[in-house]
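A single protein chain has been removed from this complex, and every other one stays in its place.
In this document, chain identifiers A and B correspond to the written order of the chains, with residue numbering beginning at 1 in each.
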């Protein structure tokens, strides 16, 4: 009955190294995505300001020159239009790059991914564990009485005793 | 429509600062407030006594056996089915077996069922009260202003809704008053709440309506339902299952899957 804590002891030291390796690419990805989104937002803000100034100027001109030109307001300068479209696409790219990684929905594919990659496949873009992560769906098999490998656990326990004995 | 010259109305830019932004800000803040109010008011699940718990769990046990029968072997499924059916029909899991066959008590007189109704009432109130308040606030302060023009044309039918408080006959229905900006905000602020509060927030009214439709476990054991009848129905469902196992013919499938 004392075996579960021993197992935990044996496993936890290996976890942080795995975490560190996993976090690095996600950090870079989220950094790229945020930079792109910010760049696009600046462009979009500038385009919005330009369009606003343009239409204000047009309506001012229309009011002063007493010419009945209603079509003048409708046309936007081509550079502002291009800037808007480009800014929209840039933000779109940034947002898509910033989405969380997907998970396979078929159970066998998903379990295979977990077995191969461990927990790093379930870190979100911040490098943290998802809230709704439920862990390895097959981990409960390890603790099921019929499947417990008592000899291996005893060996691990003996090794742990030996290692921590001199301290 | 095309022959009519485009109506232009010169609006004071101050309208934006004193009408548009206040309404939008109030709508967003109300959503955030509603989210946190719902989180705070959410009452913890009530503790059930042992008998009630056993009644509900044993019914769920039967449903789960029925749903996952394909994962069991023939022998173990038959054993489970026989045990469950006998227990259901004899009423072994009932909360109070001596009251079997009597009419269920009036749900209004049962204090435990009143709790659940109060919870639903609170949720409804959290949605209705702010909406009513904001709507009357907008009607009192901002009615009669034309603040915006919709970028797409509408039929004349929308005129009475969009231009409430603006009694002008010839105005294009594209011009909208402050109350219609409020309606646009109700439907369109969903992404903002998603962004601010996370995707499973309580601020969105649409999500709550969706959630209300889905049947949950609370309704199944709701007041006024006779558990004995539920047990009997479940026993019948279990009895008619035609059992098969997913492991039937698994060797065949495995051999087909292996490519040399």
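Criterion: a residue touches a chain if its C-beta (ideal position, glycine included) is under 8 Å from a C-beta of that chain, and two chains touch if they have at least 3 such contacts.
We adopt the following convention: contacts and distances are computed from a predicted model.
Colleague: Quick one: find the hidden chain's UniProt protein name among "dolichyl-diphosphooligosaccharide--protein glycotransferase", "ER membrane protein complex subunit 6", "Checkpoint protein RAD24-like helical bundle domain-containing protein" or "Tectonic-3 isoform X1".
Modeller: Of the names offered in "dolichyl-diphosphooligosaccharide--protein glycotransferase", "ER membrane protein complex subunit 6", "Checkpoint protein RAD24-like helical bundle domain-containing protein" or "Tectonic-3 isoform X1", the one UniProt assigns to the missing chain is "ER membrane protein complex subunit 6".
Colleague: Which of B:16, B:36 or B:141 sits in contact with the chain that's absent?
Modeller: In the full complex, the listed residue that touches the missing chain is B:16.
Colleague: With respect to the chain omitted from the figure, which of A:28, A:42, A:81 or A:158 is a touching residue?
Modeller: A:81
Colleague: When the complex is taken as a whole, what residues of chain A touch the one chain not shown?
Modeller: Residues 44, 47-48, 51-52, 55-56, 59, 73-74, 76, 80-81, 84-85, 87-88, 91-93, 95-97, 99-110, 130, 132, 134, 137 of chain A touch the chain absent from view.
Colleague: State which residues belonging to chain B touch the missing partner chain.
Modeller: The list for chain B reads 11, 13, 16, 20, 24, 70-71, 147-153, 181, 184-185, 187-192, 194-195, 199, 246, 253.
Methods note: only the chains that are shown with their structure count from here on.
Colleague: Just the number, please: Cα centre separation of chain A and chain B in whole Å.
Modeller: Centre-to-centre distance between chain A and chain B: 28 Å.
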